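The complex appears here minus one protein chain, its other protein chains still in place.
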Amino acid sequence: MISVEELDQIAETVRTERAQGRHQINVCVAAGCLALHSDTLKGALAERAQSSGISCQVRGVGCMGLCSAGPLVSVEPGAILFQKVKPEDADRVLDSLKAPPAKQHTDLRQTPFFKRQFNVVLENSGKIDPENIDEYIAEGGYRALFHALIEMTPAEVVQEVASSGLRGRGGGGYPTGLKWGTVAKAHGTIKYVICNADEGDPGAFMDRSVLESDPHRVLEGMTIAAYAVGASKGYIYVRAEYPLAVKRLERAIREARRLGFLGSKICGTTFEFDIEIRIGAGAFVCGEETALIASIEGMRGTPQPRPPYPAQSGLWEKPTLINNVETFANVPPIVRRSGAWYSAMGTPKSKGTKVFALTGQVKNTGLIEVPMGVTLREIVFDIGGGMPEGRKFKAVQTGGPSGGCIPEQCLDTRVDYESLKEVGSIMGSGGMIVIDDTSCMVNVARYFMEFCMSESCGKCIPCRAGTAQMYDILQRITRGQAGERDLELLIDLCDMVSATSLCGLGQTAPNPVISTLRYFKQEYLEHIHAKRCVAGECRMAATQAARS
Amino acid sequence: MQAPSRKPALPSEDKRWRIVNGTMRRHGYARDALIETLHTVQQSFGYLDKQSLKFVAASLHVPLSRAYGVATFYHFFTLKPPGKHACLVCLGTACYIKGAAALVAQAEKTLGIECGETTPDLKASLLTARCLGSCSLAPLVVYDGELIGNEDAVHLQGRLEGWMGS
Amino acid sequence: MKKKLATVWLDGCSGCHMSFLDMDERLIDLAEHFDLVYSPIVDQKIFPPDVDISLVEGSVSTDADEHKIKLIRERTATLVSLGDCAVTGNVPAMRNAFTVDSILERAFGDRPVTHPEIFQGLPKLLPRVRPIHEVVKVDVFVPGCPPSADTIYTLLRELLSGGSVDVARLTRFGA
Partner (left out) sequence: MTQAMEVKTLRIDGVDVSARADQTILEAARENNIAIPTLCHLDGLSDVGACRLCLVEVAGTNRLFPSCVTRVEEGMQITTSTDRLQKYRRMTLELLFAERNHVCSVCVSNGACELQALGQSQGLTHIEFPYRFPQLPVDASHERFTLDHNRCILCTRCVRVCGEIEGAHTWDVMGRGEKARVITDLDQPWGTSESCTSCGKCVEVCPTGALFDKSDVGTRARKHPEFLTYLNEMRGGQS
């Protein structure tokens, strides 16, 4: 068990080491750069440094954000960032410790990609070694937990989170404080906290990055939540596709237990809480709360009708708090600094910052964090650097299979829950995919419908059979086999499936169709009447008889 | 109330069954350990066959049909033995926008099988993923666990032909 | 003036026509209001223009059926899908889960063909049997296998008087 003084001591030790003037070479070892063999690079750098007698510390750190330029290496002090570094570049990186860096390595952090961002959730990402709890502590980690457990009552913690205006970052945008309050007030002595790390939206990797780059932040957030709602057991439900995140979480949990941040008598109080990891097995629908609970219980991940809500009757029919990774990751800074500090950022209804995975046909792809309220144009054209040479912007897709495609004329839309909904998309978990004029929008709709159809659990009829019919229709349209009647049926199905499906997956499955019909109806009509795909993506079978 | 539970005997001398049993023991043979246990079976044996499903179901007191229902609900589990090599094409949105469909088509052509299948000589399996979360490297293919970003059809074909020739 | 009535037999068992004939003495009543201008039970070989009501039995299974139903649609004011084969595909559509080749092989594969020329000019099976409304627009649907004589009579009387027919009250799939 650890005291505040010892916490200070750990932080001090880390800082002293850093202050000794030794350079630090930080190599990104999050999944993106790791896939480009940054672990080999890290080894090469360490080896070269040793053999040439250069005194420096080579560390693996979490995601630095600009994944398209990976593998990334940063040198501290000096905040110099090297991009696309190969093992044979080791000498060049080490040279920069002696002399100012070569011209081609101008400080990328002064570019719009970094300057336009504001980091809360990602404040430690790319700066600390995710496999070393001391480094998290050195950045002020676990202070919030001490503060909450020793100086605040559970009700005060709920109040602080409520006053921050934080809303669920998994996509729904339900006020986090309200949810916590409901679970806190729910009857029962046994309660659970679940962290939803089943990041299922294709094109989204925010949660993965947070878990891989700063896992303790999530554990701390969950533990504070458990204290606030009165839970003693927590689960993190992680996708099986994220083995590295699982590995780092396992290590983080072990370290947190060792220092008494998990287990019994946390921070010297009577509070008890522990966390278990549950690995998903590949089912998008398990991102839905009740399906996720069924999956933790070892069952098929089929959703249940709500009410009762998990806050009243969730895991094993006990009151259960479910938040996603990014939501929990926001909690420590809110408790540490105050809800008022957090709510000063963002728009009147959407507070704080949001992490996005910016990908697709845009120059700078990677992970970004911006204050709520920036426009999509700023994200795509300033931070993202606009389109690659010769490409023309067509739409930006947000919200994954539950979201929509936002066209050029709506690019000045501000990023907040309500504004994105108004233009026919949703905030979602944070996937943001830029689409250019080589993509057919009907085909994009077909892609998402295929996704929903095969991810439908099959329990309720509208989602199971409705998405299959919608997919068939979209398939006929992209093949030039559809008639006017098909379009009418498609529109009817959009309405019916969203109004009658049992869970969020079905209710939002028509969204990609609805939004592309809203902004790109001409493309649908051209496929149907002229048997023509303006993007040149669809192969038309003109001879097939169309339905009357 | 459950009667004192009898545990079925391990199906064979194979040491891997002890690993499977270890997972179940760690979870106190609770029914909710089904998915965790199936993960262990798949890690140990490469796939879930009927014998292992029967063993796990009996050990955890889960009805056979429920065990089978769970095993087939989740994409991650496979009931067929996998090939010696595995090619996994990511079909996430970013990969799709950047041409993953053409990669799938090339892989299907080269291996002569469809997604989700294994070649008859068990040399290679062709799989797809919903999203691997490395979208900046789109399109993405994983060859036997090795992640290759910005993949193109020519390189993919070469890689797969290498497997089939070996 | 009498209305022009046609009845058509596509891919079906002719049961709907049997049901039509089962109207018995009521046929005489109907004959006062209708001219039967085209039907399997009359001699007319060419589907005439300006037909008021066409009762179509059977599904669209061959290229000839498809050609025929399009012509009938052009020349008919009120097209009635009569019976389950026309409305749902019914029994003829049970082959849709299989390919045409595998069906022909199953039916004729092991028979020696002594006069292959007899196959020439036969209508070609479409890959998929379809209900009529998947090919042309249909005005009234009358499910049933077959729809009863009462149903057909009530329907024709209603159509004659220009009223709308609540078919679901009279019949259902499989009736």
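Chains here go by letter, A, B and C, matching the order in which they are written, and residues are numbered from 1 within each.
In this text, contacts are C-beta pairs under 8 Å (C-beta built on N, C-alpha and C of every residue); 3 or more make two chains touch, one makes a residue touch a chain.
Fair warning: this is a prediction, and the values are worked out from it, not measured in the lab.
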Touching partners, among the displayed chains, of the absent chain: A, B, C
Residue of A:V93, A:I266, A:M453 or A:I477 touching the missing chain in the full complex: A:M453
Of C:V91, C:L125 or C:L160, the one touching the omitted chain in the full complex: C:V91
Contacting the left-out chain in the complete assembly, out of A:K127, A:R300 or A:R336: A:R300
Contact set of chain C toward the excluded chain (per top definition): 81, 84, 87-91, 93-94, 96-98, 128, 131, 133-134, 138, 141-143, 145, 166-168, 172-174
Chain A residues touching the omitted chain (full complex): 283, 285, 300, 304-305, 307, 453-462, 464-469, 472, 489, 492-493, 496, 499-502, 547
Interface with the undisplayed chain - residues on chain B: 50, 53-54, 63-69, 72-73
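Following the convention adopted for this analysis, only the chains that are shown with their structure count from here on.
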Between chain C and chain B, distance of the C-alpha-averaged centres to the nearest whole Å: 51
CA centroid of chain A to CA centroid of chain B, Å: 25
Residues within chain A bordering two or more other chains: none
Footprint of chain A on chain B - complex, ascending: 30-36, 38-39, 60, 62, 66, 69-70, 73-77, 91-94, 96-98, 129-138, 140, 147-149
Contact set on chain A toward chain B in their complex: 31-32, 35-36, 67-68, 70, 199-205, 208-209, 240-242, 278-284, 295-301, 357, 359-361, 365-366, 397, 400, 431, 433, 435, 439, 444, 447-448, 451, 455, 457
